[in-house]
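What follows is chain A.
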Amino acid sequence: MSDAENTPSDVNEVDIDAVYKESAIQDVLDRLDAELVGLVPVKTRIREIAALLLVDKLRRQLDLTAGNPSMHMSFTGNPGTGKTTVAMRMADILHRLGYVRQGHLVAVTRDDLVGQYIGHTAPKTREVLKKAMGGVLFIDEAYYLYKPENERDYGAESIEILLQVMENQRDDLVVILAGYKDRMDKFFESNPGMSSRIAHHIDFPNYNPDELVQIAKLMLAESNYRMSAEAEEVFSEYVKKRMEMPNFANARSIRNALDRARLRQANRLFNSRGRMLTKVDLMTIEAEDLLKSRIFAQGTDESTQDDDE
Partner candidate 1 sequence: MNSNGSGQITDAAERYKSGVIPYKKMGYWDADYQPKETDIIALFRLTPQPGVDPDEAAAAVAGESSTATWTVVWTDRLTAAELYRAKAYRVDLVPNTGPGTNNEAQYFAYIAYDLDLFEEGSIANLTASIIGNVFGFKAVKALRLEDMRIPVAYLKTFQGPATGIIVERERLDKFGRPILGATVKPKLGLSGRNYGRVVYEALKGGLDFTKDDENINSQPFMHWRDRYLYSMEAVNRASATTGEVKGHYLNVTAGTMEAMYERAEFAKSLGSVIVMIDLVIGYTAIQSMAKWARDNSMILHLHRAGHGTYTRQKNHGINFRVISKWMRMAGVDHIHAGTVVGKLEGDPNMVQGFYDILREPYNAMNLERGIFFDQPWASLKKVMPVASGGIHAGQMHQLLHYLGEDVVLQFGGGTIGHPMGVQAGATANRVALEAMIMARNEGRDFLSEGPKILDEAAKTCSPLRAALDTWKDITFNYASTDTPDFVPTTTGSI
Partner candidate 2 sequence: MITNPTGRLTQGQFSFLPDLTDEQISAQIKWALAHDWAVSIEYTDDPHPRNTYWEMFGLPMFDLKDPAAILMEVNEARKTFPNHYIRVMAFNSTRGVESPAMSFIVNRPANEPGFGLVRAEGPGREIRYSFHSYATDKPESERY
């Protein structure tokens, strides 16, 4: 082959802006920024992936084939750090950039993949794979697939089928495995085949107190609520205390706390019958709606107690 053939020429041009616009990818990235607080390393990685796919698309336009890059991922992080939420966005992004054809997300756990008796697992796993084709298969707490203590566990069979499809049908679906960091690390250690097929390991950090308050405000705004200034101060306190307690689940704990605050707010308003309520009344969470939480009233009886607190 002569050198000339391999020398890039400027005759062929592609319009990166046009492809960029057409994919409307900026819109998704903007929404990611606006709707998800923090998660900087995650967002950076997503941006990189988007850039890779975009450039790949441009290269394809000029017949520079390279084969589809692998896009299987693992999302590790503590509960409530946004893994499922981001996976959903990821499906959308991969779809817009033409990596997957349909862009839907099928979320499963071990029970959806692994059967109870001989011959049950393969069809179950295949059924799930078929549903996910053209989109993203999200396997939460993936390490439960592998139970080394039980020699005859059917999980191994499921893993084998997954591996095969992850390797041979990259164009047809993207697999995202999710779970706690330490356990996922162990899982990958004992399943090197799986680890080597994952192109992107993304770690979801815990949120700091400020971020959690931010998240709370975002969640409230989404459902047309707000906190009064005093309430906001109380909530900051609440977050700090709650983080120290067992079963803390990051953003999910925030969502649960807000759900209970709404309940108390409603109760408060109900008890103040006899006066007219304004729109602001109906929207506002007051300090007292939060102060009644068990976290502040250590030891006293709490009627609205639940498993999270």
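Regarding candidate selection, all candidates are chains of the complex that A comes from, given by their letters.
Assorted remarks:
Just so we're on the same page, a residue touches a chain if its C-beta (ideal position, glycine included) is under 8 Å from a C-beta of that chain, and two chains touch if they have at least 3 such contacts; residues count from 1.
These figures come from a predicted structure and were not determined experimentally.
Here chain A touches, in this complex, candidate 2 (chosen among 1 or 2).
Chain A makes touch with candidate 2 in their complex at residues 101-102, 104, 123, 126, 129-131, 133-135, 165, 169, 171-173.
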